[in-house]
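Heads up, the thing below is written out as structure tokens.
The excerpt is restricted to a subset of chains, each kept in its original location.
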């Protein structure tokens, strides 16, 4: 019957490979997905997701804010040189005209 | 002596589920919403739905886990009938069936002494998968020490702090109070267990599955030993003793000189110091030797009882036995009467 049990476990684990799972590995808690299936954590509208002391929505919000700030900075990094180069160009023209 | 708590709150224990089997592949699982419990998971389970208690935990042993399986993956597993985890509050400290002690072959304990006595050390399953009701709280449960979750408590304040912690509340519940720190039994003649007052509660717990009634004994004039909930067939030898009496040595003598004989193999024997039945004096105790007949043959217990009385008469001084009296149950009753 030990063989049977093994076979059963074997069978189950083949199925399992297709399934997302939560498992304990030497005391580590592991959330796993292999194929195209997801693991999802969902709270209600007032619930939070916390990773140790970090609030996930704060993190995500800061990531987005950083991203937005970077877009603005990039634009100014293009606009500013354009503006300056215009002014310098004009100075040059004035100089040549002297 | 050590007393070990038996029932567990394992996910993989079939008896913890309403259908007496662990959740099937693709099945739904439900824990009682309002029952705190710590459940140990030792295998991998594929489930379609699981409702956790509002307060509780699943501890995952290495290699254990859960994976997603949609309902219907196992034809024998109906999604309409979720596996219900049985009420984890159903186990009471006062239930003699829920304790195990290390009894030598041929020996047993009367019901009252199956539950931890004042001088006992109590050991809960080290894997932490257990839940104990501490009884109605009529009187505090007193023992020498309690070992649980890798700690051994011998001081009341340490135990109280543990019981108040989240882990304590996951494992112990009910109005009853638990107290540790009693002395170990230092009397060679043995110590009285101390459950005389609690016996009605113990017996109520023991007999709960039988509707509170003792089964009919299989003999006439059945005996009710001190500390036993129901009548039994066999014999009781009561010994009064001097300070020289040594309970362990007397047990060993019983085992080697009597129970080892082929004619007594069927007998179960309980030996302990108990409050004296006559109760002429409050503090009076005696040694109770219960010889219970398990088989169909009757009269064996009586024969051994007479042998013990004769032994006491012959070697009384060496044994520290002052006097011995015996009671014996009567003829068997037929099952159909």
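Chains: A and B, in written order; residue numbering restarts at 1 for each.
The rule we apply is simple: a residue touches a chain if its C-beta (ideal position, glycine included) is under 8 Å from a C-beta of that chain, and two chains touch if they have at least 3 such contacts.
Given the structure is predicted, the values throughout are model-derived calculations rather than measurements.
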Stoichiometry of the full complex in this file, given that only one copy per chain type appears: A x3, B x1
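Simple rule for what comes next: only the chains that are shown with their structure count from here on.
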Approximate Å spacing (C-alpha centroids) for the pair chain A, chain B: 56
Chain B to chain A touching residues, read off their complex: 25, 44, 46, 60-69, 73
Touch list for chain A against partner chain B, complex: 12-13, 15-16, 19-27, 29-30, 37
